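Read the structure below first, then the notes.
A single protein chain has been removed from this complex, and every other one stays in its place.
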Amino acid sequence: MTMRIYAIAVFLFLYVPIGIIVLFSFNAGRHASELRGLSVQWYGKALSNAFVGDAFFTSLTIALSVAVLSSLMGTTAALALQRMKGKMRVLFDGLIYVSVMVPGIVIGIATLVALVTVFDFLNPLLAALWPEGIKPPKLSMGYASVIAAHTLFTMSLVIILVRARIAGMDRALIEASMDLYATPWRTFYQVTLPQIYPAILAGFLLSFTFSFDDFIISFFVAGANTTLPIYIFASIRRGITPEVNAIGTMVLAASLFLLMATQFLLRNKKNRGTSE
Amino acid sequence: MKEDSQSNRWLTAALLAPTSLWFLVMLIFPLIVILVFSFGERAAVGGYAGGFTFEQYANLPSRLKAFQNTMIIAPAGTLLCLLVAYPLAYFLAVKVSRQYKLILLVLVIVPFWTSLLVRTYAWIFILGGRGIPTLLEFIGFEGVRLINTQGAVLVGIVYGYLPLMVFPLFVSLEKLDKTLLEASSDLGGSPFKTFLQVTLPLSMPGIATGCMLVFILLMGEFLIPAFLGGGKVFFIGNALVDLFLQSRNWPFGAAVSVTLVAIMLITVSLYMRLTMGGKSGRDQSLM
Partner (left out) sequence: MSKNDDNKPISAKKFMQELRRYEKGSVTRRHFLGVTGLGTAMAVMGTAVPSLWSGKANAFGEVGDRLVFSTWPNYWNQVNLDEFTEMTGVQIQINAFGSNEEMLAKLQAGGTGWDVFVPTNYTISNYVELDLIQELDLSRIPNYQASAHNPKFADPATVDGKVYCVPKNWGTTGFIVNSKEVKSGPKSWKDFFDVTMGAASGHSIVHDYQLTTIGGALCALGYSFNSVDAKELGEAEALLIKAKPHLFAITSDYQPGMRSGDAWLSICWNGDGTQLKNDMPEMEYVIASDGGEIWSDFYAIPKDAPHQEAAYAFLNYMQDPYVQARDAAVHGYAPTDARAIALQPDSLGSDPILHPALDLMNGLEFGAAQTLTDPIRAEVMARFKSA
């Protein structure tokens, strides 16, 4: 009983602030701190604001790229590392360890400083080498730098997840498959992949979530691009309007919808699986 | 057979190539640049000027308070998170019936999907003058100030990272064999004794994982102290943003970064040696 009351208290703690965010998104007034009647005008404003749209698609593009890249590279790396021993293995373990350990803010700053230095060196060089009459390309921070910086962390995350899964995998199955003269590719496709698949999926989702919500790394390396968290940060600094609450509420609603959709699909699949 | 292992080796190398490239360009290279910069000097107008000096490291004591704040509030916040999360995770894993378990777990994670910025902003309002202090005035407590204090930052931390702590705890408690608990109480163990001797040791991996996750993120935290600390509760993360975005002192910022990374590597390695020892534990701990 006490436990139940405690759980309710914690859930209240978790949801009261979110309730406030949602409530104020329907604020008819201009200020985020006083409620003056209800309206959906801020949803209209947010949706018709080209910069919110830009920021959303920037974030979405970056997060999807990060999620795809990390799950691909993380999975292949985890599989490769499984076959390795000795010094190389220790080296890679160390790198994975460090990349997870280094705080995001340091990654952001280090990437910024390193890239700015390289670009300052390369841009005049490129301009000098470029054929006359054609505008030389100018390297600068942008999508690529954000995606690369996010992927460093999320890739290591996927490696760790997939490796833990492989460790818990049934080796006998793989050996059996090999004994049956299946090609390594076939063994991978039919035996290994189905077993590590949940870990890859989890890694994909975690990578996406991390990248979509990241502020501090993007803040340093996004250059002229504005991601959704950067937009929200700027809004808060210029005096928050309920528009930000509306954006937050919409993101929440979208993720809830996705979550329920996935849940629904998985359950359907399972049901079909058992009825067969 | 030899040919086979040869081609195997090639395959391994090919599979690892992109990852290696990433580590090289995005981790090793930037860290080397930062290390080199940390021995440089601030250019006259700000930024970096070459050179070799230990001046930046000698200046570190001027940021002692930021390091202290971080090294006290980060572990304290982690512990507080654990204390709040553990009973909830236990409740979810052991007490709740199967049909509600998943939905309640999802409810814990959902807040994680709203922008941390927006969630933290909500607390500015709740803890600010028109929030809880106004409520307190109604019942007679006047002049209570909550916002821009260490307490406010701690609340923000617990709020922001609670889901991250609950999840690993839940996973480890979920694996807990209920028959063990029953056996313990059958043998006359008090609930408290059962908890201390059976539940707690068995949930150690979850505790270790959750604490490490939250601790790592807190050591680099910038947003929560910036929003709820009003520029008065200063973490290393805030000092770093300040050095790069206000004083434009890149070499000193680099030195602070290098020091932060060093502190992280030492504390986390020690922590892992203490909590799990073996290598197999490492993978699990990072999950």
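Letters A and B name the chains as they come in the text, with residue numbers starting at 1 for each one.
Throughout what follows, a residue touches a chain if its C-beta (ideal position, glycine included) is under 8 Å from a C-beta of that chain, and two chains touch if they have at least 3 such contacts.
Computed from a predicted model, the values in this text were never measured in an experiment.
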Subject >> Contacts of the hidden chain among displayed chains >> reply: A, B
Subject >> Residue touching the undisplayed chain, where the options are A:29, A:142 or A:184 >> reply: A:142
Subject >> Touch residues of chain B, complete complex, unshown partner >> reply: 42, 44-47, 62-63, 65-66, 128-130, 145, 147-148, 230-232, 234, 238-239, 242-249
Original post:
In terms of residues, what is the contact footprint of the unshown chain on chain A?
Top reply: 33, 49-51, 54, 112, 116, 119, 140-142, 223-226, 234, 237-239
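Quick note on the criterion: only the chains that are shown with their structure count from here on.
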Original post:
How many Å are there between the centre of chain A and the centre of chain B, using C-alpha atoms for each centre?
Top reply: 17
Original post:
Once bound in the complex, which stretches of chain B touch chain A?
Top reply: 8, 11-13, 15-16, 18-19, 22-23, 25-31, 33-34, 37, 48, 84, 87-88, 90-92, 95, 104, 106-108, 110-119, 121-123, 125-126, 128, 130, 159, 162, 216-217, 219-220, 222-223, 227, 237, 240-241, 244, 250, 253-254, 257, 260-261, 264-265, 268, 279-280, 282-284, 286-287
Subject >> Interface residues, chain A side, partner chain B - complex >> reply: 3-4, 6-7, 10-11, 13-18, 20-21, 32-33, 72-74, 76-77, 79-81, 83-84, 92-93, 95, 97-107, 109-114, 117, 148-149, 151-152, 155, 159-161, 163-164, 167, 209, 213, 215-216, 220, 228-229, 232-233, 236, 240, 244-245, 247-248, 251-252, 255-256, 259
